[in-house]
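Of the protein chains in this complex, one is absent; all others appear in place.
What follows is chain A.
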């Protein structure tokens, strides 16, 4: 299988879906000739022209609103918000318009739009350009939320997102853009709501998202040397969430550690922990432990940013805490 980066995989999904379906178009700030702030839309303007790769003014609510309206009118917009942090400017259009239209209209509208946006810390971009906000989106009924961790999933999940008849928030991790992996040339889709067991194990279940999947896999290697066998699960989508796979795993391992880069307080990890507590409490032989960022904005200076980010040691320590 050919090897591609996470960024190339997303670009390929966009290109192939645009070739396949003329209703699919792209819209966002600097997505045209510039190719997107991180280069994700490079080459698409050249191939599809201005009508289908539209540079917008710097007006996030106008972008989300236009995508919502265009989707309601039968198109399939994929809009880019340059950094997830900028969604604040457009929350009404996303939370109150895109997410609720179908429900409020009694099922009489479809909003097949995708909002692609990078999140995550690690590049010294500070508090207004580094957040992980998946919990915000996952909390709003009407939105679906995808968080690919690998190039393969990035392509397959984006294809599913574009074909989905609901608004999908597609969260890319900016530090994963350069990650390489096997990605088929042909179109394929990865289903929503189906977690991937990235490593199987028997002593503890580690559920991790996005970049933390890789951190958790490294931690699993370290733990393996100590004879602790960790099962690492990547949910891939938070809405829908594959509770069954996680619960099954916990029934086998009897321990759960949840890992994400977003701040721990009111993070999605709390939801996972609560679901497992509700459904598999009797199988747990100790408390569920969450590994996540501290309750602070993301700091700028490198040592502070490193201190903010959960790392391999944090995960190893969490597992040791319950598997002493």
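Brief remarks follow.
In this text, a contact is a pair of C-beta atoms (placed from the backbone, for glycine too) under 8 Å apart; a residue touches a chain by one contact, two chains touch by 3 or more; residues count from 1.
The definition used in the following text is that contacts and distances are computed from a predicted model.
Matching "Nitrate reductase gamma subunit", "Amino acid ABC transporter permease", "NADH-quinone oxidoreductase subunit K" or "Pyruvate dehydrogenase E1 component alpha subunit" against the UniProt entry of the left-out chain gives the name "Pyruvate dehydrogenase E1 component alpha subunit". Of the listed positions A:75, A:126, A:187 or A:222, the one in contact with the omitted chain in the full complex is A:126. Mapped onto chain A, the footprint of the missing chain covers residues 29-30, 32-34, 37, 55-59, 61-62, 85-86, 88-89, 123-129, 294-297, 299-304, 306-308.
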